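I'd like to ask some things about the structure below.
Heads up, one of the protein chains got dropped from this complex, but the rest are sitting where they should.
This part shows chain A:
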């Protein structure tokens, strides 16, 4: 196995062009497990740790440009206001040591349905900045996950950053695991209220071959809120609306039975999380006087 250590982003792109099968490594919290368990022995590892810009972020007017290697700890601690859903998701990632190393770029690169960041990215709205020697492009998050552990990256592309929409309303994130910390998701649910556009977006993890949005649930809820004039009045969401939203979220799942849980449980739990997180975000929206603050 060759260990490539580009000193700059340009060198990294050149290396990836030369060795399209090279596996990028930043925090190593995913790939090293695979190597240690002998699940994977890539010919080349492409070490991105010398490229410091990947660990930086910029808060823009509309979105946060989050370097691919920004560790979860930084997101939790420094971006709670701008990216509350992702901050909550980051807090559920493994242990403090792993959160100090791992970042969203790795989650996106692996594209496991169980990646903790995905539901939060789907709910907030995001674009993945992918680049190769051929050029740079922004891939909408909705089009990024293409299959089990597959994504829309071309073989010669690297993830440079992810542009996550700044919260314009409350966001929540919940994840079920069979212990109270350091656990891979049995299933997860993210929700973001977008009062600016009067929409709701969601994300579901570990309950389908890829991370997915519960689009029918989103449309139903957006329509129900619009119809009830709730965005303006801050009126309560009726139990029947919440129930229907939960059912539709549950229906968006296409889970499997595996060693971590049954498909039936995953459907059930996603519904419960959808109902609860909707309740929390809507309460926050009402209480906050319907400002744009999205603190978790």
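Rule of thumb we're sticking to: contacts are C-beta pairs under 8 Å (C-beta built on N, C-alpha and C of every residue); 3 or more make two chains touch, one makes a residue touch a chain; residues count from 1.
Note that in this section contacts and distances are computed from a predicted model.
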(request) Write down which listed name, "YeeE/YedE family protein", "Branched-chain amino acid transport system permease protein", "Allophanate hydrolase" or "Xanthine dehydrogenase subunit D", is the UniProt protein name of the chain that is not shown. (result) "Xanthine dehydrogenase subunit D"
(message) Just to verify: which one of A:23, A:158 or A:176 makes contact with the chain not shown?
(response) A:176
(request) Identify the residue among A:54, A:88 or A:128 that touches the chain left out of the display. (result) A:88
(message) Tell me which stretches of chain A touch the chain missing from the display.
(response) 33, 36-38, 88, 91-92, 172-184, 186, 259-262, 264-265, 267-269, 272-273, 276, 279-280
